[in-house]
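Structure first, then comments.
Here the complex is missing a single protein chain, while all its other protein chains stay put.
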Amino acid sequence: MKRTLNFNIFRYNPQDPASHPHMEAYTLQETAGMTLFIALNQIRELQAPSLAFDFVCRAGVCGSCSMLINGRPRLACRTLTESLPDTITLLPLPTFELIADLSVNSGKWMRAMSERLETWVHSVEETDLDRIELPMDPDLAEHIYELDRCIECGCCVTACGTAQMREDFIGAVGINKIARFKADPRDQRNDQDYYAVVGDDDGVFGCMSLLGCQDVCPKELSLQTQIAYIRRKMAFAGL
Amino acid sequence: MKMMITKHPSAWPARFDLMQSATGLFLALFMWLHMFFVSSILLGKDAMWTVARFFEGYFFFGTNFPLLVSGFVALIFSLIIIHSALALRKFPANWKQYSRFWQHMRSMRHADTTLWLVQVVTGFIMFFLASVHLYVMLSRPELIGPYASADRVWSLRMWPLYLLLLFAVELHGAVGLYRLAIKWGWFDRGDPQSTRRRLKTAKWIMSIFFLVLGLATLAAYIKIGIDHSANVGELYTPSWMEVQQ
Partner (left out) sequence: MKLIYTDVLVIGGGLAGMRTAIGVKRRGLDTLVLSLVPAKRSHSVAAQGGMQASLANCVKAAGDNEDIHFQDTVRGSDWGCDQQVARMFTHMAPKAVRELAAWGVPWNRVRKGEHEVVINGQRVTLTAPAKAHGLITARDFGGTKKWRTCYTSDGTGHAMLYTLGDQAVAASIPVEERKEAMALIHDQGRCYGAVVRDLISGELSAYLAKATVMATGGYGRIYGVSTNAIINEGIGQALALETGVARLANMEAVQFHPTAIVPAGILVTEGCRGDGGLLRDKDGHRFMPDYEPDKKELASRDVVSRRMAEHMRKGKGVASPYGDHLWLDITVLGEAHINKNLREVKDICQYFLGIDPSKEWIPVRPTQHYSMGGIRTDYRGESPWLSGLFACGEVACWDMHGFNRLGGNSVAETVVSGMLVSEYIADFCQKPENDLTVSTHLAAEFLQRETDKLKRLFTSSGDENAVAIRKRMEQILMEKVGLFRNGEHLREAVEELQQLLIRSRQISVASQAQGANPELVLAYRLPRMLKIAIGIALGALQRTESRGAHYREDHPERNDRDWLNRTLCHWNSEDDTLPVLDYEPLDVNTMELPPGFRGYGTKNIIEHPATEARQTQVDRITEAAPSDLNEQLMPFRHLLPEKYRGDNERLEDSNP
């Protein structure tokens, strides 16, 4: 089945004084196995050489290419056009600073989140690298990895009603990070320390449980469970 | 691998969050009970009279203490005020926030997101409508009874308020309870997503059940109100008392 795809793509380059925000239409012949990565590159190569978008791994692991695809945030690289209707509307993620067209500065946001939540293993001991490593329960290691799989693509933040309204909300990505480090015995922080970074309305108590995050996460992380878990712990820590 | 500098955060955000949830939980469960009490009219005027007097302590003290009801209403009223005040923290605060949420909701087409707006709207409605009802209950608690309530619904033209309030309460309460379960991870064993699906189904069933019950109850009061419209102000005397006289 050969279809002609109609793309409506947001175009705007804030650095270019001649540019103004608008939607531009492109048409493309669909080919078998076409992903939005392939489609956007074809549009750039043949129709719009200045079209800006971000792809890095193009394999669904780096989190660069999230955009609003027909209204919902998804990773463009692994979205097959056959899963979409004939008309495809692409917008940049609204939560992040726009660079140009479909490219947004999610990296800057994530770095700020990391600094704010101190998303690293806090430990004061120096490790003797010559010695055998400290053992860790295999199940615990797997559990930590499960929480560590977040690719910081920003889909959860974009899908979050709270984050849409309140710019300082840390989103599911941030709360999941806290769950990850809290699960990690190598991080010597206690609940009071975690409370200090997520125990307010910009943190876990800002979450209104709309679950947009859970439903769009491309890595299918257990965000709903983690947020509830951190909420319970932080509520207790706050009392 | 530096250690964090210890900050001294406020405990209030945690307390507020717990209070919002706790007041919400209490109010939602109370509203379900309340609906059962009110709907006792469907079992007959005597049943409703009995329930009403029960809460005035008639069966404990042998006489009515409407102040008991006033006190309880005052408690509910204050819980509602607290719950609303806490919920206001979550409301969109300005046009920009409203419009961003609206655009987001339309773009996402995501049920749980849309339901939140339902919460906001129904909550907002309840600020006003519930206050009117509660004030009457607070000031004239003795006027809860098969005739007095029916007169209020029909002859004092309160039925449009109750109709709106019914929808607001039953949607808001059920959605609120669903969200509470999600928020705190209740019933979350095993597969959270199937739990969520089940909770969602339960939420709809509860909303519909209580709406149907509420509409039937309201209809019953309207009917009594129409029949009793010539004698507005007369209080109901239970059938067995009439027999005794």
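Order of writing sets the chain letters: A and B. Residues in each chain are counted from 1.
Just so we're on the same page, contacts are C-beta pairs under 8 Å (C-beta built on N, C-alpha and C of every residue); 3 or more make two chains touch, one makes a residue touch a chain.
Remember, predicted model here, so these are calculated numbers, not experimental data.
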(message) Can you say which of A:N70, A:T89, A:S114 or A:Q192 touches the chain missing from this structure?
(response) A:S114
(request) For the chain that got dropped from the picture, name the residues of chain A it touches. (result) 13-16, 19, 32-33, 35, 44-45, 49-52, 54-64, 78, 80, 99-101, 103, 105-108, 110-111, 114-115, 118-123, 127, 129-138, 141-142, 144-145, 148-149, 151-152, 184, 186-187
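The criterion applied here is as follows: only the chains that are shown with their structure count from here on.
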(message) Need the CA-centroid distance for the pair chain A / chain B, whole Å please.
(response) 38
(message) Which stretch or stretches of chain B touch chain A in the complex?
(response) 1-4, 6-18, 89-90, 92-93, 97, 100-101, 103-110, 112-113, 115-116, 179, 182-185, 188, 192-193, 196
(request) Spell out the part of chain A that touches chain B in their complex, as residue ranges. (result) 68, 71-72, 94, 118, 120-124, 159, 161, 164-166, 188-189, 192-193, 195-197, 199-201, 203, 205, 207-212, 214-215, 222, 224-225, 228-229, 231-232, 234-239
